[in-house]
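The following block contains the structure, expressed as structure tokens.
Just one protein chain is left out here, and the rest sit where they should.
What follows is chain A.
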Amino acid sequence: MDISFFSPPEITTFFHKNPQKNDPYLDMQSTNNQPQSSHTSTSISSDSGEPCGDGKWASRLLRECATAISDKDSTKIHHLLWMLNELASPYGDCDQKLASYFLQALFCKATESGQRCYKTLASVAEKSHSFDAARKLILKFQEVSPWTTFGHVASNGAILEALDGENKLHIVDISNTLCTQWPTLLEALATRNDETPHLKLTVVITASIVKPVMKEIAQRMEKFARLMGVPFEFNLISGLSHLGGLTKENLNIQDDEAIAINCIGALRRVQVEERTAVIQMFQSFQPRIVTVVEEEADFTSSKNDFVKCFEECLRFTTLYFEMLEESFPPTSNERLMLERECSRSIVRVLACDDEIGEGDSECRERGSQWTERLREAFSPVSYSDDVVDDVKALLKRYRTGWSLQPQQADHESGIYLAWKEEPVVWASAWKP
């Protein structure tokens, strides 16, 4: 990626820049015929009080800006950033939010402060991430949207079927969903016809923001398991700087255990170069089943092409924000927190070179790309009809707009959660 693409402007006097009259982006009305005065205001005819269906000006402006950056067109960049700055708001409609968060990333990039900005944002978020707030957030999100529960239901179904009949289960949970996946699985284990198996749950967290709350989560899980009458052991691995550091020993994998590896949004946090190694490491643990859930976006293959990367980031974020806007009530703090989390990821993807290290990579890949990688070590497992039915039943509990898409083509596997026909989350299951 480019490091710097234009020199900062001279700021000795503030001067008015008269936007072009025939600006292609906005239908602007010049409000008076004055010669250059310092504060000529310009009006736009689009009503930004409308919900995001109208206008979609943010995408247009942002795309133009990305192209201008790639072309190193300094004047155009300034003009567009100015417009974005004036129109953006993180508290307005979808367009205003997109403008605001992408502007933030572009500004960090332009001032070469991406790494610092990201670190500041991440550390602030971590400090204010109390147990109550985190729990409330994820539960509310799961209540209004199947974004996370889709993967949970599919994975639990696959895990239960693969480990059926086993007595000592060991699930390695590499996720940051605060164990919200496991109560239903525990319940299923408890209500199995045969003897309730022993479950060891080893949670590996990769997002540092989640660390402070896991202690409380652990206690609650143990309590819940006791209530369910499931013999249960909980372990937490939180100190890892990258997944490659996992070993049979630190996971405490025993030979008589039936292993399931559950990766929810975990693989994308692995540095791209290490992904093959991590998958091979999973293979070395000899799991019965590996469940992988990832968001359907590609920030990896276009890493060296700023415009492509930007467009993909914009496409995915737009979908995500629109989904959030339609799922939550209008003045929801939970939605705001999710948007802010996404905004950190945008800064990470667009404004930081890859040397940040320390896990927390955000390089998503699509299901088809993950499939290619996983096929090196595993073969795909189709979800059974029962599991598919469970997922469909889950989706029915939410507002319209959600659907289940089966795998698209032969070289793919897994199922997709779709929002307004667009695939957004991919879930798959694998065996050795």
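Here is the rule we use: contacts are C-beta pairs under 8 Å (C-beta built on N, C-alpha and C of every residue); 3 or more make two chains touch, one makes a residue touch a chain; residues count from 1.
Rule of thumb we're sticking to: contacts and distances are computed from a predicted model.
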Choices "Phospholipid-transporting ATPase", "NAD(P)H dehydrogenase subunit H", "Protein SCARECROW-like" or "Cytochrome c oxidase subunit 5A, mitochondrial" - which one is the UniProt name of the chain not shown: "Protein SCARECROW-like"
Chain not shown: contacting residue from A:D71, A:E86 or A:E233: A:E86
Contacting the left-out chain in the complete assembly, out of A:L240, A:V307 or A:L336: A:L336
Contacts of chain A with the absent chain, listed as residue ranges: 7-11, 14-17, 19, 29, 31-34, 37-49, 78, 81-83, 85-92, 103, 107, 110-113, 116-117, 120-121, 124-125, 127-128, 329-333, 336, 340
